[in-house]
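Complex shown without one protein chain; remaining protein chains in place.
So, chain A:
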Amino acid sequence: MSVFAQSWTLLWLNLRKDWLKILVWLLVLAGVFIAVAAKFESIYGTPEQIKTISDTLMTPAMVSLFGVTPTGVTLNTGIVFASEMMVFWAILMIIFNYSLALGASRIPEENGITELVRGGYPVGRLAPLTAAALELTVVNGLFTIITALGVSATGMPGIDPAGNWLFALVLGLVGWAFGLIALIFAQLVADSRTAGIYNYLFFGIVYLIRMVTDIKNPDYTWWSPMGWVEKAEIYTYNHWTPVWLFLILGIVAFGIAARLNVTRDLGAGLIHIRSGKKTSHFLRGPLSLLWQLHGVSSLLWLVGLFIFGAMYGAVFNSIGKIANTTPMIQKLLGSGGLQHLATQQLLSFVGILGMIFALVAVLGGTMVLNHLFNDERAGYLALIQTRAISRTKLFWAYTLYSLVFTAILLWAGLMGTMVAGNAVLTHTLAYHYFNDVFISMVAVALLFVALNAAFIGLAPKFHGIVWIWLMLSFFISYFGKIMNLPDWSLNFSAFNWLNQAPLHDLNMTHFISVLLVAVVLLIGGYIGYQKRDLQER
């Protein structure tokens, strides 16, 4: 089998290259998971506590975010834990595996490392791809073992050994299978950036299918590989079907990736790169360049976020329904009171959506902004920086584009929700609610973008800190209430500084402070960018 020659050697090289990344991710993914498990009994130990949280988890709004909580069984701490963690952790596993898969396939090929290895040494044609698949297997295997042992050690009430292993295995396998699917996309296009976009597009689609089917009819959730994780029904029934499904999906995905890999040239993608215009009157400076390079993907992001918002809006009639309404309560509240309660519930959900859209908007905006640094390091900017383009112009072109883009993205998500939501609701929600959410969340989103700009100007090496804080903020805001995180920790999340809308008035002091800090960060970044050396490739 000479096409696989030296796969193990390449696996070893991959692991040596990625060991720090793997270690950090495993520490976070397995470590936080086990830590939550260890603490869970103190949060949801008593039947009353379980009753309270399960009532919350069974509302359609929470189902859309966390997946389905089993009904018709006696809930215990373990089942609540599984219900809260499964979907969110699956998302994290997928993000991690995407990063690993691209880092072992398209990125080294783009850098020329694959050519060196394949061309200069007796290494099989399929060895790099096989090594990537093996790396995914090893890393997810490690996650599975650590997590299963760790959760077993916590002795949480309601857990059982089979469930612990199944839980960890399903999480490992969802990451593994999506990582292998990422290897297919890595064969299609020649650049890692586009391959990454395809990956997340695929993920977005299967996530939305899971979300909508979970709310409308969970039987259809089988249609989304993302939804399979819920079907294991950990600690309730411990179904093993998802395990076999993920194994089949992963093996088929690798087969397709391998088939595609042998039919294409090294360094090329299957989708051919078209020729373009021989001249350009349009490209005149940094802004037109940004539009040329990122315009189409910016529009795709906008449409994508609008649809993302609209999918949530489309289930508003289900989310607006009040769960567990007895005739007694209906009588007490009257139809007006019931309607008021439903609206309150929806508006609170719009507030959560605003935060989710803000997260996505920041991701979209900072991706463009990071090109100011990445293109500098890649050597692209050297040519235009030695033309009559000042650093001032360059910095503000990228920064303003990102700030405006982030704001529009957030708005597009909220508008998608409003348009689709009001189409299905009998009592529609007024525009001003969405506007209130936009105003408060845009300040937070711009703060993150401004912080990123400050890093690019002052300490570009450390701009990854922005992502860490962004993810931490999101995690705290998303899980804060249902995990009873202490109040002091909630303040670490920038989203929580301004999460009063739309049910309450905006905290003006917070709002103005956040904007002021953002402005200071932008100016700091600008001054830094003026003064620092430009990096050489």
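We take it that contacts are C-beta pairs under 8 Å (C-beta built on N, C-alpha and C of every residue); 3 or more make two chains touch, one makes a residue touch a chain; residues count from 1.
Assume contacts and distances are computed from a predicted model.
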item	value
Listed names "Putative transcriptional regulatory protein pdtaR", "4Fe-4S ferredoxin", "Outer membrane protein beta-barrel domain-containing protein" or "ABC superfamily ATP binding cassette transporter ABC protein", matching UniProt entry of the absent chain	"ABC superfamily ATP binding cassette transporter ABC protein"
Candidates A:G72, A:P122, A:G276 or A:P486 - the one touching the absent chain	A:G276
Among A:I91, A:I256, A:L293 or A:V424, the residue in touch with the chain that has been omitted	A:L293
Option from A:S390, A:T428 or A:N491 whose C-beta touches the chain left out	A:S390
Given A:M85, A:L171 or A:A190, the one touching the chain that is not displayed	A:A190
Per the touch definition above, residue among A:F88, A:Y380, A:W469 or A:F492 touching the missing chain	A:Y380
Interface with the unshown chain - residue positions in chain A	190-191, 273-281, 283-285, 288-289, 292-293, 375, 378-380, 382-391, 531, 533-534, 536-537
